[in-house]
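Here the complex is missing a single protein chain, while all its other protein chains stay put.
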Amino acid sequence: MISVGVVGGSGYTGGELIRLLLAHPMVELTAVTSRTLAGSPVCETFQNLRGATDLVFAPVDVESLRRCDLVFFATPNGVAMELVPELLAAGIKVVDLAADFRLKDPAVWQQWYGMPHACPELLDEAIYGLPEVNRAAIPSARLVAAPGCYPTAVTLGLLPVIEAGLAVHGPLIADSKSGVSGAGRNASVDLLFGEVTESFHAYKVFAHRHHPEILQTLATISGRTHELVFVPHLVPMLRGIHATLYLQIDETEQAIRQLYEQRYRDESFVDFLPAGAHPRTRNVRGSNLNQIAVHQQGNQLIVLSVIDNLVKGAAGQAVQCMNLMSGFDESAGLAAVAQLP
Amino acid sequence: MISVGVVGGSGYTGGELIRLLLAHPMVELTAVTSRTLAGSPVCETFQNLRGATDLVFAPVDVESLRRCDLVFFATPNGVAMELVPELLAAGIKVVDLAADFRLKDPAVWQQWYGMPHACPELLDEAIYGLPEVNRAAIPSARLVAAPGCYPTAVTLGLLPVIEAGLAVHGPLIADSKSGVSGAGRNASVDLLFGEVTESFHAYKVFAHRHHPEILQTLATISGRTHELVFVPHLVPMLRGIHATLYLQIDETEQAIRQLYEQRYRDESFVDFLPAGAHPRTRNVRGSNLNQIAVHQQGNQLIVLSVIDNLVKGAAGQAVQCMNLMSGFDESAGLAAVAQLP
Amino acid sequence: MISVGVVGGSGYTGGELIRLLLAHPMVELTAVTSRTLAGSPVCETFQNLRGATDLVFAPVDVESLRRCDLVFFATPNGVAMELVPELLAAGIKVVDLAADFRLKDPAVWQQWYGMPHACPELLDEAIYGLPEVNRAAIPSARLVAAPGCYPTAVTLGLLPVIEAGLAVHGPLIADSKSGVSGAGRNASVDLLFGEVTESFHAYKVFAHRHHPEILQTLATISGRTHELVFVPHLVPMLRGIHATLYLQIDETEQAIRQLYEQRYRDESFVDFLPAGAHPRTRNVRGSNLNQIAVHQQGNQLIVLSVIDNLVKGAAGQAVQCMNLMSGFDESAGLAAVAQLP
Partner (left out) sequence: MISVGVVGGSGYTGGELIRLLLAHPMVELTAVTSRTLAGSPVCETFQNLRGATDLVFAPVDVESLRRCDLVFFATPNGVAMELVPELLAAGIKVVDLAADFRLKDPAVWQQWYGMPHACPELLDEAIYGLPEVNRAAIPSARLVAAPGCYPTAVTLGLLPVIEAGLAVHGPLIADSKSGVSGAGRNASVDLLFGEVTESFHAYKVFAHRHHPEILQTLATISGRTHELVFVPHLVPMLRGIHATLYLQIDETEQAIRQLYEQRYRDESFVDFLPAGAHPRTRNVRGSNLNQIAVHQQGNQLIVLSVIDNLVKGAAGQAVQCMNLMSGFDESAGLAAVAQLP
């Protein structure tokens, strides 16, 4: 049993994290902080939690978190890096769900996030929290950077091919689609129901911050540089990411299927689908699962990879990391399946 | 052909008004103003209008509107009353789509809208722009107050009964449901896709500003005071109002059906449906039509009344008033039917 | 630990029941039957259940259910009554989620469901499975008729007033709104995305089968006949019922609030909200909770009551009944809160 805190608990990722932690058998959630909501009950903001918690939002300071063994940051980019050094110094482990500790190179961070990094000395220590890639390193980490939602869906979709070092001809193309909750719970005209529903569009072509993150992870895995074309799109739905990945390869479909099957046979949270399958984002809504299917014709490989952006793409994966960091069963608190419909 | 301006053209009502006016055969739209968007092309905000207009948002001042014969206000409540006196003095007619000139009693206005009225001397002159009720008075009006969306659906649903002075036992109950566009295009967490979709709820029970407006209209029609229970609800859809009205009456269903049929036989924009019908909001989406059905059992009468909140509930009705004020055919520019699906 | 079967497991209610039972700590789900899908894996139809179950749909016959201690029917109306006598004779308990055993009078059943009842001799024995009303009778029942979704939301919203025998003037009005999953998973043009989304409408005014069910329950509670006006509406969302209830009463708001607070203080699955609250259906999506709020002005009482139609309105309530019938904690397997957003 560990004591856990959540910094920045008023957004969609924070709310999902609170929901998962309250149901976790090995966790006591002892602090949830919010700059804007300090003093008000958590269940006023998240009315699904009435009866499930009496917690009141605390101010965002180290004092509120002193009792915690581990703290999650579900804050906007740039907040965690201001507080993390002090928490680590106090012996508190950290899982950051924002981007602060994902990129290894502070110059790249500054280029994409528009501010200098506050504690570049921690970037090397931070472990990228994708258990399917870094399962060995996460248990002993003090600081874990949970991956972005798109990077999770794209990286797990490509992982077997990249790890196997298969020659890929031409760029990797990652046509990616996300539900609206991925953009957070901010008062913005662009996220209004009236702007989003009954429409579909691409955004930030060549300019999305998850691009360097995916590239860095792929390079770490394969030891070489990859060419990636990444186009995000907004889908009029709450949750879900669907990555459609296009690769030109030399192997047969049978070889590729075997590669994926072997790679993911023992992964609790990756479900490689039978031939011919087309995963739907709803299959994994609210669950920590990643469903993957492959289709091939000649040397054209198409990988379909779906996750829930708030669970496997954020809060669920962060809990999975916490489980590993705390010696719990990796699946503890993450057994729920999706609700249909 | 008249020259027309729109003040406050950056919201959903303003956008709908611009769309209707650009297609109107007797109108030249010469000015659209916006406090926040002055200087930017209208079609950057409303990308459906690319190619349809080269207008640029003008600043909100009388100068921008000097050339107009008639000006619409699609502004937040409290803005029109600051500018209208000057416009009227300049010989420019006004149709206000906000609430500034709907209530006759400035004290009631102040109570519900939280500010003193800037030109109470105009309240008597202002004509309530519900053509089915005030068709005689609108043509000669200088200043028309277009009704709210809920009041339009509720009032037209009740009109034949109220006009006929039928005894109604107990309160009139107006259980009303609106699509999200009725709340406008404001950056507000409550209107986010993530907050609104896949949910349904009542709001402002006993506290909605359309309550006194409906009561005033009913009293004007019948010459007596009515008791009304009005509960608005938010539906996860873009457009549409569905009012479900409950009345206890003494007449037979046959008598009621005849009453509605006769009352609405010559109305272009009210479609009284055959027995057994259940109108759907989509039937009138994008159109200026009001579909009404009645169901009766014993002395319980149920009226179902649907409109598009942005058209018959706002911009379309305002154009209908403009047509009357300008000597045009009342239906000019309002012939489009709903798109299905 | 008991062995449980589900008859008619291919619809939305069946799928939700399977999901809840697979996660239930005291249940082994040993049989799921389907007329049309016999022989195919359950997780092909419900792809959210991949990895969670290896069950294959069995044919619909008593043989498939012989091992079960308790069997749920999630079949169309009229199916359960053909099989239930044989199951009871074999010592197997039954919870029917269809309407077969809800109405006490076989003539009323035939009138509303269009067929003679196959085993009218069981109607008296069947217990109406609303634990908040029948908690004493359910534990010893062999046959439980789980309530309809609308009746659950309406009855629990009215219960304190009806039980207290408060004088209500005029009819009880239940303006009710349901998500689309309440209509089931049948290939019907009326339920297509293209017909349902972005629209709202009433249906079956004065003609819905839940009308006699609600009336019967209210009469059982109060010992007298009530007058009820019940209008169902379809909301373009997956799950959720919102009942808006209108009553004319003599008591003060304070008295009414105390009545509801006391009545529901010890109910695990009814959450009576603070003054001024407007419950949203999403607050209880996927959970077995019923949130209720009251608003009053003069003698006009408005009750807002929300449930998830597939959980508290169907599968969850059936599990709650099973818990009572099996001596389990009433909340076993029903602890999950709603996901937001």
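Labels for the chains are A, B and C, by order of writing; each one numbers its residues from 1.
Simple rule for what comes next: a contact is a pair of C-beta atoms (placed from the backbone, for glycine too) under 8 Å apart; a residue touches a chain by one contact, two chains touch by 3 or more.
Computed from a predicted structure; not experimentally measured.
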- prompt: Out of all the chains shown, which come into contact with the hidden one?
  reply: A, B, C
Field: Of A:118, A:173 or A:221, the one touching the omitted chain in the full complex
entry: A:173
- prompt: Out of C:3, C:77 or C:197, which is the one that touches the chain we can't see?
  reply: C:197
Statement: Only one of A:304, A:324 or A:337 touches the unshown chain, namely A:304
Where the unshown chain meets chain A, residue by residue: 169-171, 173, 175, 177, 179, 194-195, 197-203, 205-206, 229, 231, 233, 235-240, 242, 244, 246, 248, 278-282, 285, 295, 297, 300, 302, 304, 306, 341
Statement: chain C residues touching the chain left out here are 12, 180-181, 185-189, 191-198, 236-238
Where the missing chain touches chain B, by residue: 12, 15-16, 19, 22-23, 46-52, 181, 185, 198, 238-239, 271, 273, 279-280, 282-287, 289, 291, 335-341
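Operating definition for what follows: only the chains that are shown with their structure count from here on.
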- prompt: Computing the C-alpha centre of each chain, which chain sits at the greatest distance from chain A?
  reply: B
- line: Averaging C-alpha coordinates per chain, one finds the centres of chain A and chain B separated by a number of Å equal to 45
- line: Between chain B and chain C, the Cα-mean centres are separated in Å by 39
Message: Touching at least two other chains at once: which residues of chain A meet that condition?
response: 12, 181, 185, 198, 238
